[in-house]
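One chain of protein is taken out of this complex; the other chains stay put.
Order of writing sets the labels: A and B. Residues in every chain begin at 1.
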Amino acid sequence: MGICELSLREMGSAVARRKVSPAELVEAHLSRIRVCDPTLRAYVTVNEAECERLARDRGRQSGGPPGVAAPLNCIPIAVKDNICTKGLRTTCGSRILRNYVPPYDATAVSRLRDRGCLLIGKTNLDEFGMGSSTENSFFGPTRNPWDLERVPGGSSGGSAAAVAAGMAAAALGTDTGGSVRQPAALCGLVGYKPTYGVVSRRGLVAFASSLDQIGVIARTVEDTAAVLEAVSGWDAWDSTSARRGQVRARQTGEVGKSGVLRVGVPWGFFSEGLDPDVSDVTRAVVSKLEKERWAFEEIDLPHAEYSIAAYYLVADAEASSNLARYDGVRYGEREGGTDDLWEMYVRTRTAGLGTEVKRRVMLGTYALSAGYYEAYYLRAQKARTLIKRDYEEVLRRVDLVLMPTSPTAAFRLGEKLHDPLAMYLSDVFTVGVNLAGLPAVSLPSGYSRSGLPIGLQLIGRAFEDQTLLEAARLFEQVVALEARTPAGLKGLLESGRGGA
Amino acid sequence: MSVTRSDVEHAARLCRLEFSPDELETLRGELGRILEYVEKLRELDVTEVEPTLYGLAGSTPLREDVPGEDTLAREDALAGAPDEENGHFKVPGVL
Partner (left out) sequence: MKGFESVIGLEIHAQLLTRSKLFCGCGTGFGAEPNTQVCPVCLGLPGALPVLNRRAVELAVLVGEALHAHTNTSSVFARKNYFYPDLPKNYQISQFDRPLCSGGHLYVSDGGKRRRVRVTRVHLEEDAGKSVHLDDAGGRRTLVDFNRCGVPLIEIVTEPELRSPSEAHALLKALKQILEYTGASSGNMEEGGLRCDVNVSLRRVGERALGSKTEIKNLNSFRNVERALEYEIERQAGLLAGGTAVLNETLMWDAGRDRAVSMRSKEEAHDYRYFPEPDLLRLELKGDWIDDVKSRLPELPEARESRFVESLGLPPYDAAVLCGRRALADYFEEVARLTGEPKSASNWIMTEVLRTAKEGATDEFPVTAANLADLLTLVRSGRISGKMAKDVFARMAGTGETADDAVSRMGLRQVTDVREMRTIVDAVLSENPKSVADYARGKKKLFGFLMGRIMEKTAGQASPTLAESVLRERLEGVREGDANT
């Protein structure tokens, strides 16, 4: 194992103890990117020059910039390309923003910079976060390091692939309906979606404002907690940021110590038609945890079956409005050649937005248009209340809810691309959490028969992110999954003879 | 729930998108299938249910009325402009 396979914690302490120089750490990652990324296409933009310069500067200072300490100092972190980075283009995977350079940093990004992190690059995604496979990108699809013919999941597929392939120590993703958890699951990583309001949305390019949340993809729960500690906490620039949103990385060790962890499993909701590999992994993990004083009980989420319908109406309604600003007037690509304003709008948007985005904008527009508002948007928001209530009631009796993150392991490129509804239905286990605003974490839990990673998610109570992280750490210890090198990555490294 | 061609055309006008006749037909089918699927929400009795409009409970925070430091220099404000004239953003004539 090389530097690139170390956990963030290990990298941080290697830098702090001067076993590795910042420049070496950056170079190892950049060279891994040079070898693997032409195939994986995890990055839209690699921030090579800035990282090299910062690494050189940090190398000369003793112990990094003032107030900056391990574990994040000099750590190469990837940022999903729908999170604004000052002076570094932020495309959202869209043609319409392919040359857009924001004049400001997202709050989460500036907090990472303050901790000394190096922004190694901007990762590929489904355009504006709309998709579950990272195939809907103007920059082409990202491949799964575990199997190059398969998708990495989405929409934060670039972030997941980058971390899985050792091209970043950890990454920021965004999770509107599972977009952090599902790619983490499909790439064998930890994917954390915080309680809505824990991480500022300032600078996160909105898809669905009431559902979007920045999350973390990393190799271990400890790494996840370190990044989450840096980016969480109240932000005056986001009216939906919570006062009690600060998460601490330090474990109190309280969870599970004082007694049994009560975990609800909605078997009835997810069992039918579940992929046998996912089903096997779920059962195996449950029985392992039962031996460690985790008390499982079956729970019922009576409205969970409505979550896809409610989610797509709410998300697309908000998206139709959020994406109206891409009109070729102030920034972004304009499709010219006309002296008629209406024509300019229509040409710009028709050429600048991709098929899936247009489909959703159309659905959202329709759902909000005169005569349909109550039947679609409002009814969906009422269903959302029922879905949220289910979780709240269950979480009064149990500490956590456990269920699979995705109904299947990674699927093949192109497999669902032409059946939008089938693609939507693959989000069935993740969207409920966004509708309810709850924290959830997908954890590596096992492998399919063909060696693809499978993830299970734990869902916690609102604003009990700390507890959820601690439970996730226990889960990680108990499940003690054997580490494997992703097969696709192995092939790339062997043929490229590169990487560290 | 069947979606008519004119429904699709109306929505396209509202969001400033244009589709070829073939694309329009495909879209009509896709939207129809999705809307058919979401029809299942009609099974729910929501008469007494308040909608959840926000991701978070509580009142919107209030900012003090103090000019901030985030105002951009004009060249930065116009940096991404597809077309400009005299410090203004320029678009084809409205009137």
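Brief remarks on what is shown
We adopt the following convention: a residue touches a chain if its C-beta (ideal position, glycine included) is under 8 Å from a C-beta of that chain, and two chains touch if they have at least 3 such contacts.
What you are looking at is a predicted structure, and each value in this text was computed from that prediction instead of being measured.
The omitted chain makes contact with just one of the residues A:S156, A:Q182 or A:S210: A:S210. Across the entire complex, the residue among A:F138, A:W294, A:Y331 or A:F429 in touch with the chain not shown is A:Y331.
Per the touch definition above, the residue from A:H29, A:R95, A:R201 or A:K388 contacting the chain not shown is A:R201. The chain not shown here touches chain A at positions 83-84, 90, 92, 97, 100, 102-104, 106, 201-206, 208-210, 236-240, 317-318, 320-321, 324-325, 327, 329-331, 339, 341-342, 345, 365, 368-370, 373, 377. For chain B, the list of residues touching the undisplayed chain reads 10, 13-14, 16, 53-72, 74, 77-78, 85-95.
Criterion: only the chains that are shown with their structure count from here on.
Centroid to centroid, with C-alpha atoms defining each point, chain A and chain B lie 23 Å apart. Across the complex, chain B meets chain A through its residues 3, 7-8, 10-12, 14-19, 27, 30-31, 33-35, 37-38, 40-42, 44, 46, 49-56, 60-61, 63, 70, 72, 76-77, 79-83, 89, 91-94. Considering their complex, residues 100-101, 103-104, 196-197, 209-211, 213, 236, 239-240, 242, 303, 305-306, 308-310, 312-313, 320, 324, 327-334, 336, 338-347, 349-350, 353, 358-359, 361-363, 365-366, 369, 376, 378-386, 388, 420-421, 424, 435, 437 of chain A touch chain B.
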